[in-house]
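Missing here: one protein chain of the complex. Every other protein chain is in place.
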Amino acid sequence: MIAARLQSEPFDSAIVQAALLAGRTDLGAAVAFTGLVRADEGLVALTLEHYPAMTLAQMQAIAADAAVRWPNTIGTIIHRHGRLLPGDSIVLVVTASPHRAHAFAAAQFLMDWLKTKAPFWKREEWADGTTRWVEAKGIDDAAAERW
Amino acid sequence: MIAARLQSEPFDSAIVQAALLAGRTDLGAAVAFTGLVRADEGLVALTLEHYPAMTLAQMQAIAADAAVRWPNTIGTIIHRHGRLLPGDSIVLVVTASPHRAHAFAAAQFLMDWLKTKAPFWKREEWADGTTRWVEAKGIDDAAAERW
Amino acid sequence: MMQLLYFAWVREMVGTDSETITLPADITTVAALLDWLATRSPGHAAALADRSRIRIAVDQGFATPATPLNNPREIAIFPPVTGG
Partner (left out) sequence: MMQLLYFAWVREMVGTDSETITLPADITTVAALLDWLATRSPGHAAALADRSRIRIAVDQGFATPATPLNNPREIAIFPPVTGG
């Protein structure tokens, strides 16, 4: 089971990981990936727009796909929306598995698919008052293609 | 810079990750890998023996190697020794990088090398009173060979 | 009657986040819908000018230009996603 959550509030990765591992005795490996707002020179804020009716459903579909590919792996994915500041956390992917290779692979798969399949759009606000929509990166498509 | 620590005490991955990220503004991705004692049926405890004069030096050499391979990546690795119980954490590898591919790669590299190059030996204690030294796995050697 | 939704810079260029339309009977694919929408206003035309930068969801599932339209209730038009 890989659960998905969509929220504007911050998350605490330690609490999420502890909740995921609680009561399980067969897990030898946990991977927690955190995506952060990089404080690129002059960046004031990042706003994540999303598609309310579709985004969580898409996250759940990606999670279900990962759970089929790695049946022994459990996880939680959390994606924030709204206005975030440099250094803030954007996304959390926690996976846990009997063996580390599966925990790493599932976490990378989930991140690659969140980057290319979850309907979020990032708008940057700069110190000079301009705003800019972040362009999708070919490298993210390439990363998602490998699965 | 990737720091290495060897200790018998538990660690708090959230505190380690927060310390790693503190004061840095160029990091978009953090990966925290935790290795845990799996509660295999009948396992009472796991004791990690190490080679005091060599183990920390070897961990530092592995960390320095990773820092050369991924120059933008920072990290902290912590390996415990002594007697641990099912569910206890054994090892922590936290990496952070401007981009997620490097953070994931460095964390996997560090784990593969800790598994095959750091002088630790695990002895299992079972409920029937027997003890058994864990055998090295060919799959770990294969994982380390890919780098 | 169906709902059109716009996100990110598509929303900004079209000038609204949603509109309710009646789909003409001869619009039977996503590609035909985009061609028709591009005639509705200069904003629509500008937003849809470069189709390589446009992504579509029909009833909340990703679609392609060739996707047929069978009484959709909701079509969303947006740039390539940039979450994560």
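Observations on the model:
Should a chain be cited, it is by its letter among A, B and C, assigned in written order, with residues numbered from 1 in that chain.
The criterion applied here is as follows: contacts are C-beta pairs under 8 Å (C-beta built on N, C-alpha and C of every residue); 3 or more make two chains touch, one makes a residue touch a chain.
On a predicted model such as this, the values are computed, not experimentally measured, just so you know.
With respect to the full assembly, the chain omitted from this view is in touch with B.
From the options B:27, B:48, B:63 or B:106, the residue with contact to the unseen chain in the full assembly is B:48.
Contact between chain B and the unshown chain involves residues 35, 48-51, 53-54, 57, 79, 90-91, 111, 114-123, 133-136, 140.
Criterion: only the chains that are shown with their structure count from here on.
Chain centres here are Cα means. That of chain A falls 26 Å from that of chain C. Mean C-alpha positions place chain A and chain B at a centre distance of 23 Å. With touch defined as above, residues shared between interfaces to two or more other chains in chain A number as follows: 35, 111.
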